[in-house]
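With one protein chain removed, the remaining protein chains of the complex are shown where they sit.
Labels A and B are assigned to the chains in the order they are written; within every chain, residues are numbered from 1.
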Amino acid sequence: MNSILGIKDATKRYKTPDGGTITALNGVSLDVAQNEFVTLLGPSGCGKTTLLRSISGFEDLEGGSIEIDGAAVTHLPAHKRPVNTVFQRYALFPHLTIARNVAFSLEVAGTDKEDTKRRVGEMLELVGLAGYGDRKITQLSGGQQQRVALARSLVARPKILLLDEPLSALDKNLRQKMQQELKTLQEEVGIAFVFVTHDQEEALTMSDRIVVLSGGKIQQLGAPEDLYRRPENEFVAGFVGEGNLLDAKITSVDGTRATAVLNSGQRTGITHSGLAQNQAVKLLVRPEDVEVGAPSNADDLHFKGRVSQVFFVGTDYLVHVTTDSGAEFKATLRPSAHNRTSLASPGTEISLTVPQSALHVITEEKVV
Amino acid sequence: MDIRKSTKHCATSAFAIFAASAASAEGELNLYNWGDYINPAVLTAFTEETGIDVNLDTYGSNEEMLARIQAGASGYDIVFPSVHMHDVMHTLGLLAPTNIGQHPDFANIDPQFVRAETDPDAEYCLPYAWGNVGVVYNRTIVENMDSWADLFDLAASGERIILLDDSRETIGIGHIMNGTSVNSTDEAEVVAAADIIRANLANVSAFSYDSIPLVISGDVAAAHWYVGANIFVQQNPDVLAYYIPSEGATMYQEDMCVLADAPNMENAVQFLEFYLRPEIAALNVEQQMNGTPNIPAQALIPSEIANNQTIYPDDDVLGQLQIFVDLGQDLRLYNREWTSIRTSQ
Partner (left out) sequence: MSGLETNEGRKKLALFGLLTPPTIFLGVFFLVPLGIMVVYSFLEPGLYGGVVWNFYDLNYGRILGWADSRYEQFDPVYLIVFLRSVKLALTTVILSLFICYPAAFWISRMSDARKSFFLFLITLPFFVSLVVRLFAWVLILRPTGFLNQGLMGAGIISEPLELMFTNTAVVIGMAYVFIPFMFLPLYASVEKLDMSLVEASADLGATRLQTFRRVILPMTLPGIIGGSIIVFIPSLGNFIVPSVLGGSRVLMIGNLIEQQFLSARNWPFGSALGMLVMAAVLVLLMVYVRIMTKEEEYANATKVKEG
């Protein structure tokens, strides 16, 4: 892998006003490849912004190192680092026109006037704002300001573009449009994007890889599919996507085949290596993997219950079921001719099956 | 002359109410005087005797007082203009006749102090107090001085001196050294007098009334000041000395006048009559350390004041003191020269 950004063991603590300390980054290591779109995902306060600001040079690490394109930058001031940032609130200069905002990094670098003008023009064209150069910031909509911010931070061709929740100020429609535009833009300019969000859907749609952070530690690093299908721990499983986490105990092991008994009494066969007799595990079931009806295979997990709530979520119904053993269970059901009416009403008795292949075994809790 | 004795540049202008306890049934009396220019004990004595409440408001210069009276400041009964301002105010019709000159006790007043040309028989005002303007110096810096020439020599030798921030007093020094009248309206004489100041300007630290503390601390060696400096000389006899320069000096006199629109006319006249008494005039001098025109009073004042040659000089020195008269339009000659003095650096 041709790494453009290498972070090793990054550690950062803050003092709190009451004299204590908060560990915002706790040994974070991460490599980002050229052209890669990497997303930092995690709940509020998990250290996303801190990590981003450490890369851009606004925070000094206490431990660890950062390399950009092979050069150590750990102690380089922000203005000397070949990275640019798109700030959450854009931070556009209100005293400058749009063209001068975009030209800022070129002007401070002493690029000649002709060249600057040409590149600013190209950049404005790229973000769809050709002809807006002489306007003031106040004369733009939120989405347009967003594009100016992008143009401003891309014009000097940084090696990495950092984006701190750039879409969170936009309404849902515009946000989805901008997500696609951003992705296209990233492919066009061909540089690494490190993107911060706490919106898991956004992360799943846009990223080549996702870094899930919690408590200043990386919980999992991987492609969106991996994270969704094969979360390594309970935290990631709960944070990324909807899911049912079922407590279970291993009763017998035979090579990679094992049998687990749920706390609610059901029995199921699973395929997983390295399990031990009597080990407590969690089983992740994604709602869309749940099927209606009795199992065709006796080893499959089977539930009976009563529909408690039904949500129409576009093409599908998200159904909450209270199982006979009293647990809550979520299932996504595709409406079809035979179940549209009968299923979509609370109180209905229902029988649910989860195929063995859809069960994902989680042995770790979340890392704090 | 802007300030008679005060060590403060700004005269306090709040009404200070004396003898507030006395019944106000007898009415009140509002004085408008220079800052620190009357012994508060005099006012207390008046209130005790008559039951009249006395309010005192103060000003810093004749012009300030005139401007406020002309601008319509009302409520004042008695003002204390210098002699030339007495004439001006009389001309402007601002004063009320009191016939104080007809009072039997007026015999106490030395007739040479009835100076105002517009009021030769003291029909209006009572001569109040007088003094001279000389030099106060720090004896630890310079041993002995007795002339204006000494003052400028001292300055030329590198010591700091301060002159009064007053066009006529300061240009007046030039007149005295040139032997011309301090009231001269001859342009050439005025320019020549101003030239004396200009010639010594490089050695003059400041034009200011607030020089006494700096002379006491030794930051300034000598300063052009009023006879009231004797109060500080008395407090710091080893450090300070005051003298009337041998070439001559100026003198000032203020008269006590009742305003034409005085609200308490009777009380005001009563105060003038009260002040004719020798023991009252003496009581004032005791604290003010200046001259009184009241002849029998001079026998009652403490001997160290009566015998102080700088306060009550001999007749030959007295004869050399000149008093300012109003110059009318020609005041502008002095203002022109004064501006020029103050702009040359």
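Assume contacts are C-beta pairs under 8 Å (C-beta built on N, C-alpha and C of every residue); 3 or more make two chains touch, one makes a residue touch a chain.
Model, not experiment: these values are computed from the prediction.
**Q** One chain isn't displayed here. Which of the visible ones does it touch?
**A** Checking the complete complex, the chain left out touches A, B.
**Q** Touch as defined at the start, partner being the missing chain; which of A:Leu30, A:Cys46 or A:Leu170 qualifies?
**A** Selected residue, touching the omitted chain: A:Leu170.
**Q** Which of these, B:Val42, B:Val133 or B:Ile162, touches the one chain of the complex that we don't see?
**A** B:Ile162
**Q** Check each of B:Leu29, B:Val42 or B:Leu66 against the chain that is not shown and name the one that touches it.
**A** Checking the options B:Leu29, B:Val42 or B:Leu66, the one contacting the hidden chain is B:Leu66.
**Q** What chain A residues would touch the chain not displayed?
**A** Where chain A meets the chain not shown: residues 56-58, 77-80, 83-85, 87, 89-95, 104-105, 107-109, 136-138, 140-143, 145, 152-153, 156, 169-171, 174.
**Q** May I ask you to list the residues on chain B that touch the chain which is not drawn?
**A** Chain B touches the chain not shown through residues 8-10, 61, 63-64, 66-67, 70, 88, 91-92, 160, 162, 165-167, 187, 204-208, 210, 214, 217-219, 328-329, 331-332, 335-336, 338-340, 342-343, 345.
What we mean here is this: only the chains that are shown with their structure count from here on.
**Q** At what distance in angstrom does the C-alpha mean of chain B lie from that of chain A?
**A** Those two chain centres are 90 Å apart.
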